[in-house]
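Yeah, one chain of the complex is gone here, protein chain that is, but the others are all in their spots.
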Amino acid sequence: MSATHVLANGLLAASHTDTCAGKPYGLGAFGCDPWWLVIGKALVIFVFLLLTVLMAVWAERRIIARMQLRPGPNRAGPFGLLQSLFDGMKGALKEDVVPRGVDKIVFFLAPVLAAAPALVSFSIIPFGGIVSIGGHKTPLQLTDLPVAVLLVLAMSSMGVYGFVLAGWSSMSPYSLLGGMRSSAQVISYEIAMGLSFVAVFLFAGSLSTSEIVNAQAHGSAFHFLGMTLHTPSWYVVLLLPSFVIYVFTMMGESGRIPFDLPEGEGELVAGYHTEYSSLKFLMFYLAEYINMATLSALCTTLFLGGYRAPWPITGVWSGANSGWWPVLWFLIKMWMFIFFFVWVRASLPRVRYDQLMKLGWKVLIPASLGWILFVSTVRALRNEKHDMRPVMLVVAALIVILLLVSVIWERVSGKAEAPDGTPEPEPDPMAGGFPVPPLDAPHYHGAGTARANNSAEATRA
Amino acid sequence: MTGHYLVLSAILFTIGGVGVLIRRNAIVIFMCVELMLNATNLAFVSFSRMHGTLDGQIIAFFVMVVAAAEVVVGLAIIMAIFRSRKSSSVDDANLLKY
Amino acid sequence: MTPGIIAAADIPAPHLEYGRLAPILIVLGAASVGVLIEAFAPREYRYWAQVQVALLGLVGAFAWTIALSMSGTPHHVAAMGAIGIDGPTLFIQGTILVLALLSLLLVAERRHEASPFTAQASSVPGSAEERESLVAGITQTEVFPLLLFAVGGMLIFPAANDLLTMFVALEVLSLPLYLLCGLARRRRLLSQEAAVKYFLLGAFSSAFFLYGTALLYGYAGSVRLSDISAAISKQAGGEPLLLAGVALLSVGLLFKMGAVPFHVWKPDVYQGAPTAITALMASCTLVSAVGGILRVFYVGFETLRWDWRPMMWAVAILTMLVGAIVAITQTDVKRMLAYSSVAHGGFLLTGVIATNKAGLSGTLFYLAAYGFTTVGAFAVITMVRDAGGEAGHLSRWAGLGKREPLLAGTFALFLLAFAGIPLTSGFTGKFAVFQAAVAGGATPLVIVGVLSSAIAAFFYVRVIVLMFFSDPAADGPAVVFSPTSTAAVAVGALVTVVLGVIPGPALHLAQSAANQLFVR
Partner (left out) sequence: MSGVVAAGAHQTGESVIFWVLAVASVAAALGMILVRKVVYSALLLAVVMLSLAVFYAVNEAPFLAFVQVIVYTGAVLMLFLFVVMVVGVSSTESMVETIRGQRVAAAVAGIAFVALLILGFGHATLPATTGLKDANAAGGNVLGLARLIFTKYVFAFEVTSALLITAALGAMVLAHRERITPKPTQRQLSEARIRSDRVSPLPPPGTYARHNAVDMPALLPDGTVSELSVSPVIARRRGGTHEDLHGELPEVAAKHEATTLRAVVERQVEVDSKVEEKEK
């Protein structure tokens, strides 16, 4: 116990034996729980994550099925709810094939390395404010750190080890390529992800999740027609570009469609987990879905006001943010994002690898750097009490000019690159004596028939 | 405890140094150098607590940044020589001998 | 709003003296402009744009340095105490900038071949891809920003007032050099090998530098040189930390200047690197490294000199002797000059060991004199060419004096200057350093110095004899004159002669620069 105590002490960068009393909000509230409460919270989070995974798998299959006009799993339990549970049990009981020639130690280690960090990240996600459990006033969050958000980044960078090593230890070219793609992709997107957090840190003035949620509690007040109104306080509104960049990187980090190149079935069979079966494969599966939940929860926390109720509710119901209610708001927001993940998967095709890298390095990273520059300039000017209106006007004008220039550039350079005007040869309908139908005839594309066939989905779901 | 950390950092630093001398794969040699830098950082951080100033932590932070840049350059060079020779052993880099 | 919000007043805005830092900033700024040119300019304009930006940057920085040294006596710390701008620093920075300009002339050379650098570094040597890119006539113009970044690091290194800034500067100057070493146009395998060796050993040595810094931080609680110096005179009890720190730090510093036993990289790297880059390393890097050593030992550890002197004595003696003796056996011109550079490092160390004003001014003068001579010598090497590029092997130089008396004569002048023959700058420099060392109580060191000079003179004279008194081979190398490298040779030769015949003004300059020692 004392060892963990020391560690917690160091991480909180304060000896909180003397700060425990008092402070209802912020970091001061952490590290004061009795041991049974800490273990209890950890267990609850673990169970919550497993349930989330089961639910997410089921929900994903049902939603995609609905989008593709088919029923989806509906036999096991009501609405097929137990389907993923049974699938999991069946998967665990299957034969565990270990191919000859794999690097045994690393082959066993890799799934653990993939799954364990995924579980850790959730410890800093705030589910709610302070509640009373067994007489103890405690926040609904396992722990918080002055650098909590970095923990998520650290864990996601540890998780990649699982994928890369799985690819390497399988000693198969497809797996290796999958692992390498995974490492390149996650490293690239992690940079942009980290940058998208910076604006949030600048506004919240902290890296701790609970303080970020608190910082989104109230917008600044202004008066309008005799009413006191509040500006939106969620960072999704204030820092929309950051949010958009985060959503892109979130898709990239999770390694799901449209960015699931590490396991692209068409080219790499299944990428890094080609050679895995049974429980080990399930661990990769688990890691993927937990990551999805973590990324959703983090997005909720950083951009959507965390566990706090949305605006119209707080307007009419003052108790919405106290007690156990925040858990409900948190879950709704988190599931919104999980639904978004599924929706994207159902709608978009997989991108090409060079497109993925181009998006990461040439669009997301420069865009977030520019945005951070802008945000920090605005903050610095506001701190020095400058009048913001002319600055905003200048920036708006600059953006408009840039957009215009880029549009004109696109026109000009697009014309330059256009083919030199040699007309396409008219297709000869009787080429070589046989009638050849034109290739763009509608029946070749099956127009009019809904094509529910999606072999990629079938293999995964 | 500072003394303990210091001894540990000295041991790790030396292991790294010995590794540089005995290994012949350029990548492993480079990893050994990274181990040495890590050992240095441990010394900085524990001294930082000893003195009660944050300077040591800052220096360790800078070392990490510098090391990251160095790794990029170093691995690029090693990759270049690997591509032309299909080997990353420093024994095979023997055109320059006196 | 919430307590976590940082108020603006929490962190006071730092104060940067842009005027005093301008030389550094101009060079680094020019390098950044060079990167932008690489990114946006069309390929056919890049070379000229890069050359102009680099020239402007270096000349501008040099002009600013002159202006700084003219405007009153410079003796300031700048950039929140991280940089010391004082007489010796400005002298060193000015020297580096001029020598970098001369090296730039060699880097920008286009008459010998399309470029002294590889057409495409990413293509495998000997592959079809390499041939294609050679035929396409593309050149790797990224060398110019890389060179400027290296020069920027070299400017910061001797000015750094704390060990962290020094470490960062060390890396800023090293990383581009590692890269540049591997970009030769001919003998690319050799060049890449040089890059790997330089890189691995450089990284190894910077780890030592850093561990030394860590121990000194543990001892003094700060990495600022003045704080360390103050702690040395006050504090008792932590001496082992201090001594180990000084020793390890010295390893890192001595490696950069290539003192024995940390010289092993030098011959390999000098031989393998493109000759233009070798010229840069032999002149600017040496000046910068010695400048850093001067600052660390004069500012940081001056009060400790009775402890570090014996170690430096040993290093200086070894450096002079090993450099001179091993050079005799060399058959490659660049390799021979590398060992000669090792030996000269030893002579420079005698000036450091003197730890007095005369030592400082002598070392400064020596650095300038040696820098010009060595750039000139390497420029000559780039001009002596045969079918495979530069004719490096000494036997190919036989009889060069009969066919190209002017060039061979100039090279002989440089060699005589290396040997320290009177009426050349080498003599004046050595004399100044040795005189200071005698005054500083290091007479035995001076005797070893004179002795090794004599040994060194042997192989310099041997080359001269080879050039003038043996018959030229039938298929001997041709000498290719081009405006830029001829200019570099001419400037080198001129300065070598002028500093030898009328050393007064330059010596005076060095003395007035050294007059106030380093700012703390």
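So that you can tell them apart, the chains are marked A, B and C in the order they are listed, and the count of residues begins at 1 in each.
FYI, a residue touches a chain if its C-beta (ideal position, glycine included) is under 8 Å from a C-beta of that chain, and two chains touch if they have at least 3 such contacts.
Computed from a predicted model, the values in this text were never measured in an experiment.
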| item | value |
| --- | --- |
| Left-out chain, listing which of the shown chains it touches | A, B, C |
| Candidate in contact with the missing chain, chosen from C:93, C:120 or C:410 | C:120 |
| Residue, one of C:189, C:243 or C:264, that touches the chain absent here | C:243 |
| Positions on chain B contacted by the hidden chain, ascending | 1-8, 10-12, 14-19, 21-25, 27-28, 30-32, 34-35, 38, 41-42, 45-46, 48-55, 57-58, 60-62, 64-73, 75-80, 82, 88-89, 91 |
| Touching residues (missing chain, whole complex) on chain C | 6, 10-12, 14, 16, 21, 28, 31-32, 35, 38, 79-83, 120-123, 129, 132-133, 136, 138, 140, 142, 145-146, 149, 152-153, 156, 162, 164-165, 168-169, 171-172, 175-176, 178-179, 182-183, 218, 237-241, 243-244 |
| Residues of chain A in contact with the chain not shown | 2-7, 9-15, 17, 27, 100-101, 103, 106, 145-147, 150-151, 153-154, 157-158, 160-161, 164-165, 167-168, 171, 173, 176, 179-180, 183-184, 187, 190, 194, 207 |
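The criterion applied here is as follows: only the chains that are shown with their structure count from here on.
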| item | value |
| --- | --- |
| Distance from the mean Cα position of chain C to that of chain B, given in whole angstrom | 24 |
| Centre-to-centre distance between chain B and chain A (centres being mean Cα positions), rounded to whole Å | 34 |
| Centre-of-Cα separation between chain C and chain A, whole angstrom | 50 |
| Chain B residues within the chain C interface of the complex | 6, 9, 13, 16-17, 20, 26, 29-30, 33, 36-37, 39-40, 43-44, 47, 50-51, 53, 55-56, 58-59, 62-63, 66, 69-70, 73-74, 76-78, 80-81, 83-85, 90, 93, 95-96, 98 |
| Residue ranges of chain C in contact with chain B within the complex | 121-122, 124-126, 164, 167-168, 171, 175, 178-179, 182, 188-190, 192-197, 199-200, 203-204, 207, 210-211, 213-215, 217-218, 221-223, 267-268, 271-272, 326, 329-330, 335 |
